[in-house]
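With one protein chain withheld, the remaining protein chains of the complex are depicted in position.
Per-chain residue numbering starts at 1, and chain names A and B are given in the order in which the chains are listed.
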Amino acid sequence: MSAAVGLTALIPLFGACAAFVLGPRGARAAGLLTAAVTTGLCVAVAAHVAAEGPLRTDVGGWAPPLGIALRVDGLSAAMLLMGAVVGAGTSVYAGAWFAADDRPWRGREAFWPLWLALWAALNALFVSADVFNVYVALELLTVAAVSLVVLEGGAEAIRGALRYLLAALLGALAVLLGVALLYGAYGTLDVALLAQRVEPGWATAVAAAAILMGVGLKAAMFPLHAWLPSAHANAQAPVSALLSTLVVTACWYLALRLTIEVFAPATGDGAAIALGVLGALAVVVASLVAARQRSLKLLIAYSTVAQVGYLFVAVPIVLGDPDAAAGTGAALQAVSHALAKAGMFLAAGGVLIAVGHDRMSGLRGLAAELPLLGFAFGLAGVTLLGLPPSGGFSAKFLLAQSAVEQGRAVWAVVLVAGGLLAAGYVFAVLAATVRAPRAPLRLRPVPRTLQVTAFALAAASIALGFAGEAAIDLLRAGAPFKGAVR
Amino acid sequence: MSGAPAIVVIYAAASVVLVALAVRALVARTDVLACIIALNVLGAAVFLLLVALARRAPDGAPDPVPHTLVLTGIVVAVSLTGLAVALLRRLHDETGSTDLDGEGGER
Partner (left out) sequence: MPAETIDILLAATLCLIAWRLLGDRDHVRAATLFIAFGLLLAIAWVRLDAPDVAVAEAAIGAGVTGLLFLDAAGRLRPRGDGRRRERPISGGRIVAGTAAALACAVGLTGAILALPGVTDGLRPLVAENVPRSGVEHPVTAVLLAFRAWDTLLEVAVLLVGIAGILAIRREWAVSMRARRAPDPLLATFARAAAPVLVLAAGYLLWLGSTGPGGAFQAGALLGALMLLLALAGVAGPARVPAAVQRAALGAGTGVFALVALGTAITDGTMLALPSGAAYELILTIETAVAVSVGAALGALVLAARPRRTGTAAPEGEEA
């Protein structure tokens, strides 16, 4: 079973290669097949970790510091599962989305190798325990993600992709600089060994700043988020869903992981609190900006910046928690946001097909005509607001409770306030869908598959609210937050 | 860095200067191609630091691991640069200019 750890990344990588070589004829089939296998594999690995504890393997049999170690503990397993569910849903959606157009080059063949490579990079990130390996996986993530943004896009998509690429390149180089300093100081690239050897000092502090700035750029952490709205809003719907959920969450995961395991022992609370403050700013500013958007996809994109803010607010809370409760809250927040946001973007894609444009006014009357899409928006909105019984509620509850127990109630206030601010843009969307249209609607038909997958993902974010106990059990495996005990 | 061989100090210092120059160009220039070039210089600076740090052994024999890291970095850098230039080219084809709407640089 430990071989399966590496296979979670290797299988989609192989599938990407196959989809690329096969070209127009076989790309979609190879893509869907690989997606199915990868989903099954990730679920199997996560189930194993939940039942029997963490998995570890040394690639090639070479142990660190010589070789690269891969490991799956509770947090990694949760991330793998998130990738599996969102990935599976979006793959099915994409299969129908690209088939719905007969124009000669619609990008459909290119989608599959790029998406599978993206998935490979994500899983490689989730299971990696080596900082340079993380850097290479980040670069793979960047190439795939940027290329996906451009797929059959116009000038705005290209501009969005270029801004994204420049920001991502800068971020990756910052990470590499940090890695160079860490290796120069401690002689190893392995996370576990670094955690043992790390000591307070200039080298660690600058390395931490560089790496956190680097992953922060890619995670659209405030104030490094400026590239995100145009990139996510101008991409095709399935691409926006993947980027806004999996890619930014993976980069946040890295920030959390490295802060807890490597940086906190040396820099104490400082790094975590800085991240928390930036997260709080993101929640406030981005929620307000989102509420003012006239374009649906831009609204959803700004909402991503705000929700990622929550994730960064969670970092100092998790750092101070001796048990896995806060960590479970953070993971639940990440996964439920991913499910809800994916549902939202996919639903927005359906709206685009139906109405032909992206403006909020196009949402009018949708709740009546396309109820599945209306429900998708509704359920996703409930999760983003953090209302019970959604996964978003459980997450915020766990986090707020832990914050209060630690005597840091200010974070709890931010979480609650953020929920209220989110109401601004969520209600803007929901209100538009139930309002009667100005003229009789002439909607183009939206394929069932698109509607069902969008709805399913949004509904899953609600279902997550009932999985609290199982989640805590899973996230205890391997004590991923034990670095937090101080 | 007490006791480090002179060659390490020289090239490490050069890498600091190069980082500074590249960062200055990234913030100041608005032209996209200039930013891509600056990012490549930044990459070269980080590589320089890595390879310099590999030379700190008392007997002068180099540590092969940073060499491998830099080798990987060079290949990755050229892939990303190729992608960036292709994007720029397509933007130019479609709009006749390489303007990112008044925003150059990394934002």
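Simple rule for what comes next: a residue touches a chain if its C-beta (ideal position, glycine included) is under 8 Å from a C-beta of that chain, and two chains touch if they have at least 3 such contacts.
The model shown is predicted, which means the values in this text are computed figures rather than measured ones.
In the complete assembly, the contact with the undisplayed chain comes from A:G201, out of A:G201, A:P223, A:G268 or A:P388.
For chain B, the residues touching the chain absent from view are 1-4, 6-8, 10-31, 33-34, 36-38, 40-41, 44, 47-49, 51-58, 60-68, 70-72, 74-83, 85-90, 92, 96-99, 104. Think of the hidden chain as still there; on chain A it touches residues 2-3, 6-7, 10-11, 13-14, 16-18, 20-21, 23-24, 57-62, 65-68, 105, 107, 109-110, 113-114, 117, 120-121, 124, 132-133, 136-137, 139-140, 143-144, 146-147, 150-151, 177, 181, 183-185, 187-188, 201-203, 205-207, 209.
Definition applied: only the chains that are shown with their structure count from here on.
Between the Cα centres of chain A and chain B there is a gap of 28 Å.
Interface of chain A with chain B (complex): residues 132, 136, 139, 142-143, 146-147, 150, 154-155, 158-159, 161-163, 165-167, 169-170, 173, 176-177, 179-180, 183-184, 189, 226-227. Looking at the complex, you find that chain B touches chain A at residues 19, 26, 32, 35-36, 39, 42-43, 46, 49-50, 53, 65-66, 69, 72-73, 76, 79-80, 83-84, 87-88, 90-91, 94-95, 100-101, 103, 105-107.
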